[in-house]
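As you look at this complex, bear in mind that one protein chain is not there, while each of the others sits in place.
For reference, chains read A, B, C and D in written order, and residue numbers begin at 1 within each chain.
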Amino acid sequence: MPETLLRADDLTVRYGPVTALNGISLHVDEGEVVALVGANGAGKSTLLKTLSGLIRPAGGSITFQGKDLARTAAHDIVKSGLVHVPEGRHVFPRFTLKENLLAGAFTNDFKSAGKRAEEIIAGTPILARRAGSTAGQLSGGEQQMLVIQRALMADPRMIMLDEPSMGLSPVLADEVLELVAQLSERGMTVLLVEQNALGALDIADRVYALATGEVLFEGRSDDLRANPQFADQFLGVVSADAERRAHEEPEAATP
Amino acid sequence: SDSGSGASGDSVTVAVAGPMTGDNGIYGQDQLSGVQFAAKEINDAGGIPSGPLKGKKIKVVKFDDVADPNQGASVAQKICDDSGIMAVFGHSNSSVTLAAEPIYERCGVPLFVSYSSNPAITAELHKNLFRTLIDDAKMGAEMASYSHDQLGFKKVGVLASDDDYGDGLKTNFTKTADEIGLDVAKAVTTSAKQKDFTPQLTELKNAGADSLVLLNTYTDAALQIKQAYAMGWKVPIFVTPGSNSPELVKIAGDKAAEGVIVAAVFDPNSTAPGPSKFVKDFTAANGKGPGESAAMSYDSFYVFLKSLEEGADDRASVIKKTDEIGTFTLPIRGELIFNETHEPTVVPGKPAQVLLQVKDGQIGSYTG
Amino acid sequence: MSTTVTDPIFRATGVGCRFGGVIALDSVDFEIGRNEIVGLIGPNGSGKTTLLNVLSGIYKSTSGELEVDGRPSRFMSSRRLSRDYGLARTFQNIRLCSSLTVRENVLIGMHSRFKWYDSILPFGPGSREKKAAANVEEILEFVGIGDKADEIATDLAYGDQRRVEIARALATSPRLLLLDEPAAGMNPREARVLVDLIHRIHAERDMAVVVIEHNMNVVMNTASRVMVLDAGLCIAHGDPKTVSADPHVLEAYLGKRFRDA
Amino acid sequence: MLSFVPKPIMRIALLALVVLGFLLPNLVEPYTIRVAATILVFTVFATGLNLILGFGGLLSFGHAAMFGAGAYIAARLMLDTGMSLALVIVCSVLGTAVFGLLVGITSWRVGGDYLALITLGAGQIFYLYLNNAKEVTGGATGLPGIPPGVFFGWDLTAIENTYLFILGATIVATAFAWLIGKSFLGRSLLAIREDEVIARAHGINVPLTKVIVFGIGAGIAGLAGVLQVLLLGFVGPASFTVDQSILAVEIVLIGGMATTLGPFLGSILVIGSTEYLRSLADYRSMIFGALMVLILLWKPGGLVQILGLGETRASKATSLSALLAKLRRSGTPPSRHSAHAEPVTEEARP
Partner (left out) sequence: MEFLQQVTNGLTIGSVYALVAIGFSVVYGALGLVNFAHGDILMAGTFVTYGVYTSFHLPIVISCVIGILAGIVIAGIVEEVAVRPVLKSHLLIPMMTTLGMGLIIRNLVELKYGSGTLPFPSFAGSGFFHIGDLQIARAAVVTLVVAVITLVLFAAFLKFTKPGFAIRVVAQDMTAARLMGVPVNRTIMAVYGAGGALGVIGGLLYANTLEVVYLGMGFPILLKGFAAAIVGGIGNLQGALIGGLVLGILEATVGPAAGSYRDAIAFVLLIAILLVRPAGLLGARVQERV
């Protein structure tokens, strides 16, 4: 039985009057790939932001390697080995690729990071081609690769990725998921948020499905894939009449 | 609305309006202390000695105009609206007085001007305004003849401030200089709020000036003295009554100010009975000596008092009485006769200013 | 490239666009017929959005010719293209006015119909404001957010924000609608609803539509013609089936999932 | 605070306020009337800026120059010609509007902080002109002794009358600004403020709209200038310094940006406190500064938001985080809820 690395209990987060997370509990074990799926606004990004300390929860607890995180500042959470790659990529646009990678090593061995950064760039063909540019000039897929590599510069025990394939062409989206799979093979623990639930299920060990701030489904990937309700709601492999329902909903509102 | 009695209950309220803060702050504060001292003398002696308001005490309120004409105008409006105020002493800077005067005139507030000296103020008759000081036409001319005769300047460089005071003095200084054959190398205007005068000083230096005449107020003059000294330009410097203040030396520093010659309308070291009594009493009461503007406003208060003693009891009658009386005896400067525009009549041959000089950080008498 | 369209509403010939050293568009020929849905796909950074920006006058192309309704349009402002030639668009990164309600955001789309004196006489009977307001209601109903008219636009869920953008574009009464990744970040279910909306726009409102998408389901189910860009060049062009079987496209864009399929 | 009050009651309260405004001269002593009149003058002044800055999002730090242009034109006309006051107002407002249009043209080329500097510079140049063109402006001394106005036979000499006239003008100016704000012009301005690209892409003439709002805002400030002359009977350059421009920005922000009542509420606080804090002379600017900081920290929407009098349309798009996001946009797509920028304070808002 692998050790539990991250555990959140009864997390509640509010944005003003809006309750974005309503008592969510989850855990991630050492070495696992866990996927988080859910519709727009379900609270996936909010959950990751809460785990990484960008947002303070209104209630609940978070432990990472047995340490309490709920009251820890974001930059200290990074130090303890939990790294978050946020949605929207967030490269440092005026920095070169190398400087971006350096930033990733901020909590790590900053001095020797320069050499490591160069090696990583040289070893990643999609980045090596653009080594001379600043990050702002890269295309979406290149930026996505860059921020994942940047997060790895901190040598984290666990990495959280928020919709890494959004806006990427099909071929790049596959490449990114492949990279995640490789990371997992190397022993990294991964918490992955994906809109493309089919792709996510392929590489994840377990899945949590969120809806309006609560966990709706939870289980092993293979079990959920076989669950018709889950498939209907999250995979888009819809039965004929569910499809019709989806089509007609907007019109139903018309008087 | 009512005519403004100014006398409510057992006191008479007068206003002192002038710059109480900022780079001209000394003028307003001095002026206030002069009026307050006069009021104290009178109140200690049992109030107004005679007339319809006999026995009433004098109350003094102050208004800060920051030496800014706008503030002056708005202060004037407020004083107008407040019928509890019988008369105003002020303002200090000519520009402010010029801005405020029409407002006082319109609402009939008597205005006793003791320190603003621009000729335009009394160029035509303003019924409500009485100036107890000689104007810049005389003072500017006098400074020119002092420069030429006593001080032996050959080629003067003139710096004037960009307001009515500097302007009036500059016009009259250069005019007289022309007449008496004093060579003016260049006359340059500086702007308000300016602190770095090196460009203008350099200009005068390059024009070959052998002496400097600073037609402005003490802060400007002090900075110019200091910066000329810092430039290593050592020439005799001559400043106006507006600079007759210990602040001049304080800001400029003892070294730079040493030897600067001051044209003063008031000499605190005078041995004449009027001034010396005033200096003694004032010093005893305030713990420090009077500034020039305190002496001037103190004098002007006795003009106002005289009108009360002679029967005035509100704004309108103060104006009327003061105009009728015409001749006054000032405690410090002696006899004063108003001419038809309420300006002191000039006694031919009697100088309006005396020369003083900075020595060892003090403004003392001029020794040449 | 062979011309498949007669009497196009828009024609680009050899259009190029560069930013400093970056060649975003190399030389693109492109035509849009009066009433068709065109899909535009291509790898990230291949110049799709740039092409849209060039068409709608937001960027100026650095070479080539552009024509709208047979008139040269290379130097026309986006204002003019929107106002006089009926070009409307949405943005890849949603751009809504964050302090305005949904209704006001859509009203912005109607501004080209106002005259200067409408701001001084805005409330008279039969004023343009009133007519515009009625029009907005209708459009909001059409895209399916009629009940959200008075909410602050950026407080809406993501999918609804996309609809507001589309509604705003429709408010200009366009003849050509350009959609930049309308399905990005939508889950498969929402994407289906979107496909349906695009069909309705095309059918009921009678306009040409250009759709940029990475979601191949959306492209295949809407476009009658697809163009593929790569590195600023058109590498394939034709009906969806043919294009998605093109080896170049599979290699550069679709990847192994499609190859195997 | 007052948001629970039903709308009709608010309307009645507003009406009562206006009635009270007209009755004020019978209720209080002249000093208070004068303060009230000053507040109204600054309300008009800030109303002009509110259109430019609040609605248009154009950083204008030279608004005092518009104020001054109106005041000096009026003063000159009243001193030199026997023109009727109504005509004086028309000339000043139009003259100032033209001046505003000229300044506004620079906004074609520069925006943001750069526009702030340009307008600030223009204001500074204008101020130097006032100080130096002695024959026209009276130089540093200004133009004293401006005769009281007569408006179609109504003599404004008494402060009560001046006040009532200013009150009328304020209501007209505010109503006009309200109309503009509600109309498509106001909406165009908001759109431009939020996102020029959107505005352009939807057929709005961005440069023209910017220049027009500069013209209108300047015209309103010109009106304020005339009122200032009537109230003070004097004009001098010191009323039209950078400080005054910044004061107008303060009023707009403290009152509430892009709202109708904001300029009025802001002036009450800013002008009222400078007047009534006079007794606290030594601590005045400290108290004022603290008040300003506290209000804006409490509710960035200013008094309008604090009192719950309506929506401030304070733009999120020009917030710092959004600007940074814009910078980012040049390189990366922003997160999808881009309007809900991440909390910088590490905490979800309570």
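The rule is short, and it goes like this: contacts are C-beta pairs under 8 Å (C-beta built on N, C-alpha and C of every residue); 3 or more make two chains touch, one makes a residue touch a chain.
Source: prediction; values computed, not measured.
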| item | value |
| --- | --- |
| Hidden partner chain, touching residue among D:121, D:207 or D:272 | D:121 |
| Residue touching the undisplayed chain, where the options are B:219, B:240, B:322 or B:353 | B:219 |
| Chain not shown, touching residues in chain D | 53, 59, 106, 109-110, 113-114, 116-118, 120-122, 124-125, 128-129, 131-132, 197, 242, 246, 249-250, 253-254, 257, 282-286, 288-293, 296-297, 300, 314-316, 318-321, 323-324, 326-331, 341-346 |
| Sites on chain B contacted by the missing partner chain, in the whole complex | 21-23, 25-26, 162, 189, 191, 193, 195-196, 198-200, 202-203, 206, 219, 222-223, 226-227, 229-232, 247, 250-253 |
| In chain A, positions touching the absent partner | 52-54, 73-76, 78-79, 83-86, 90-95, 102-104, 106-107, 110, 150-151, 154 |
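What we mean here is this: only the chains that are shown with their structure count from here on.
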| item | value |
| --- | --- |
| Contact-graph separation of chain B and chain C, given in steps at minimum | 2 |
| Chain ID, smallest distance between chain and overall C-alpha centroids | D |
| Of B-D and C-D, whichever chain pair has more C-beta contact pairs | C-D |
| Rounded Å distance between chain C and chain D, as computed from the means of their C-alpha atoms | 40 |
| Approximate Å spacing (C-alpha centroids) for the pair chain A, chain B | 78 |
| Where chain B touches two or more other chains, by residue | none |
| Of all residues in chain A, the ones touching two or more other chains | 40, 137-138, 140, 167 |
| Chain D to chain B touching residues, read off their complex | 29-31, 33-34, 131, 139-142, 144-146, 148, 157-159, 231-234, 236, 238-239, 281 |
| Residues of chain D that touch chain C when the two form their complex | 179-180, 182-188, 190-191, 194-195, 197-206, 258, 313-317, 322, 329, 333-334, 336-340 |
| Chain C partner contacts - residues on chain A that touch it in the complex | 39-41, 137-142, 163, 166-175, 195, 197, 233-236, 238, 243, 246-247, 249-251, 253-254 |
